[in-house]
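Only a single protein chain was left out; the remaining protein chains are all shown in position.
On to chain A.
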Amino acid sequence: MHIPDAFIPVGQALVYWVIALIFIALALRWARRSMGEEKIPLVAVLAAGIFAIQALNIPIPWGTSGHMVGAALAAIVLGSPYAGIFVLTLVLLVQGVIFGDGGITVMGANIVNMGVIGGFVGYYGYTGIKGVIGNAYAAAFIAGWAALFVSAILCAVELAIAGTFPLVPALIGLGLYHAVIGLIEGGITAGALYLIASARPDILERPTGVSA
């Protein structure tokens, strides 16, 4: 879902950069207030793992592939939507600058779509759904799916505003492909949360078990 430079006019791309910078500032404020020094290795490992798994495109039907984004996982594990923004900003910065994956002028849009939307939908989707159904892993699966799907819908709207895609085909195309890719996101989010919770339940900001 990494938007390349050519897809958004520079003027609009700068607007997304401004929005992204506001959320990056909020993420840094979250880190200063809530990210203790003991979390530093976990943040770095999550970012590295998310970068690696983003390189692993998994085939879906219709000659298409997709990969995990990971903001929902980072937000759930570290207990804040801002953690998703923090981690994804690092990943998208290196992807864009070193690997040419995702544009430079449009990096703000990519940070908004994957980091901000992924972080907020992932985190509040998880806490909200877990509160209703009680199962942390089912909640993580649904939240991961929704984080990716909503990111793709926003991406479709941005590209329609950009004049790159007509709105309805953009919503149908990006929506359908990412409804399927979302299953990958949901599955890996739930699986990784399970592994982390099994190895180190104390490291999670919110326990996965049902509170008594």
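FYI, a residue touches a chain if its C-beta (ideal position, glycine included) is under 8 Å from a C-beta of that chain, and two chains touch if they have at least 3 such contacts; residues count from 1.
Basically, contacts and distances are computed from a predicted model.
Undergrad: Can you pick, from "MnhB domain-containing protein", "2-oxoacid:ferredoxin oxidoreductase subunit beta", "2-oxoglutarate synthase subunit KorA" or "Cobalt transporter", the UniProt protein name of the chain not displayed?
TA: "Cobalt transporter"
Undergrad: Among A:Ile22, A:Ala48 or A:Ile133, which one is in touch with the chain left out?
TA: A:Ala48
Undergrad: To test your reading of the contact rule: which positions on chain A touch the chain that is missing from view?
TA: Counting only chain A, the missing chain is touched by 1-3, 5-10, 13, 28, 31-49, 51-53, 55-67, 86-87, 90-91, 94-101, 103-106, 152, 155-156, 162-166, 169-170, 173-174, 177-178, 181, 199-200, 203.
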